[in-house]
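Structure provided below as structure tokens; questions to follow.
Missing here is one protein chain; the remaining ones are kept as they sit in the complex.
Our next item is subunit A:
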């Protein structure tokens, strides 16, 4: 007999909602800010729209920061996960669904319905884009466009929600410094510096993005344009910088520190995931099935972009004239499917349903490249502390990359996974002090603790 019947279903009733006066006041600020932002899009009075826009951003920023302080700041510092899975907003409930639809809708409008027409009209986002004109003029010496609007929102999200993460994880110096780092790189390298370059009539270049994530930086077309418009000094430096980090800096830094030097300390996509995406990190799928799909998809994307880049250079060299007519459609197809749909619409739009690292885990070719280096050519690993693991599952829960961390911890094995971005939350959340991110000698890197006997059963066959 091998009867398996169902276990008693556990239905933990959600807590009784309690919203204090302070919380209501702060949320009112956020709500009024959102209303004000929505009116900007429809306001015919450009002046009033501008004022509304800035009032909206101020209210949303102050309200959200204040709310984070209220939620985390006036309690003792420590891991704060109460009711995470019981709240609709973070437990794939109705509010999460609504948030996902709104975010996805914004990306669809931004990518495909807000390109300027002949009169410089940015479609549904027109007033919002123009509200930023004075700021854009001051920073970049040119009028605003839909991408500047997006960059502003993106940076603001990283900064405000970064403030929240700083409050939430203030007991951990590792999380404080790491959060400050992604905020710094987003604001400085992915927002202000590209703007200033434009102000000086130089190519808008992001020094914190590299091929193959920013795939076109090593396309012949972009290289040619950078060399021409960047001038003999700066243009050459930009091309050199991009190529040097991709092919020399990345292997060296990953050897010493693991993938994390980029994915959870520098990268803008990672920056958004670690800040705005932090409330959703636990939603990543930890199953073996999800891991199998991850392996199938992410390395396919890496192969695609390597092939595409090689094809483009081959075509540019003129050696194979037959390539000329197909390279352009191919790179546009990649840009649409991977650059826009995968990394933007699915990657961020589905935060509240699939977690904050869907793009990083399943799609990003840079993450795939870094992951291969981390797995096979790095001193980084997450160490398990002897036999102290109690299989509670907190580490797996907070892993935004969907790694079932406890599978390793309960076997006393170090965690060496291509996916791991080194955010350190497993170590932060562990109630028994079992996990630690460490760089160390490569000898015995995979060696399990002798204090626990692993069950010698495979977890990914």
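Convention: a contact is a pair of C-beta atoms (placed from the backbone, for glycine too) under 8 Å apart; a residue touches a chain by one contact, two chains touch by 3 or more; residues count from 1.
Please note the rule applied: contacts and distances are computed from a predicted model.
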Candidate names "Sugar ABC transporter permease", "NAD(P)/FAD-dependent oxidoreductase", "Carbon monoxide dehydrogenase small chain" or "Cytochrome bc1 complex cytochrome b subunit"; UniProt protein name, chain not shown
"NAD(P)/FAD-dependent oxidoreductase"
Touch with the omitted chain, as defined above, among A:21, A:76 or A:232
A:76
Touching the absent chain when the full complex is considered, from A:38, A:102 or A:451:
A:451
Take the complete complex as the reference. Which residues in subunit A touch the chain that isn't displayed?
1-8, 10-16, 18, 76-79, 81-87, 91, 171-174, 177, 287-288, 383, 385-388, 390-394, 396-397, 404, 406, 410, 424, 427-428, 431-433, 436-441, 443-444, 449-453, 455-457, 461
